[in-house]
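Of the protein chains in this complex, all but one are displayed in their positions.
Coming up: chain A.
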Amino acid sequence: MTARVIADLAHEVRSKNAGPFWVTLEIFARDADGYATVADPGFLDESVIASLYGVPDPRTIQVFRIPELNVVKISFPRPVTQGSLLDRDVHAGQHHVPLALMPLSSSRSSPR
């Protein structure tokens, strides 16, 4: 299978609250090659995450690249207050999907 999206390179892409005020996303790449792709700042950086997740200020986004684990970890302030009327994902457990389905061909995809 030809890799098309980030999930194709990963053992797991996951998301979770990091306390009530932050979301954290993690890409566990299958191997060093997959890691090299997703860790490339030319492919995935703060501005890409900002557009993918509607984060108003890219400077609040933190990206950690961890080659020992083939992991890229991304944290940013929760755009919607946890448990509020407009929060549809209390644990932020399904917010990995936009990242997992991000096409590998283009780093500047934008949400519909």
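In this text, a residue touches a chain if its C-beta (ideal position, glycine included) is under 8 Å from a C-beta of that chain, and two chains touch if they have at least 3 such contacts; residues count from 1.
Rule of thumb we're sticking to: contacts and distances are computed from a predicted model.
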item: Which of "Probable glycine dehydrogenase (decarboxylating) subunit 1", "Cytochrome d ubiquinol oxidase subunit II", "Acyclic terpene utilization AtuA family protein" or "ABC transporter substrate-binding protein" matches, in UniProt, the chain that is not displayed; value: "Acyclic terpene utilization AtuA family protein"
item: Hidden partner interface residues of chain A, rising order; value: 16-22, 24, 26, 28, 52-54, 60, 62, 64, 66, 68-69, 71, 73, 75, 77, 81-86, 88-91, 94-95, 97-98, 101-102, 109, 111-112
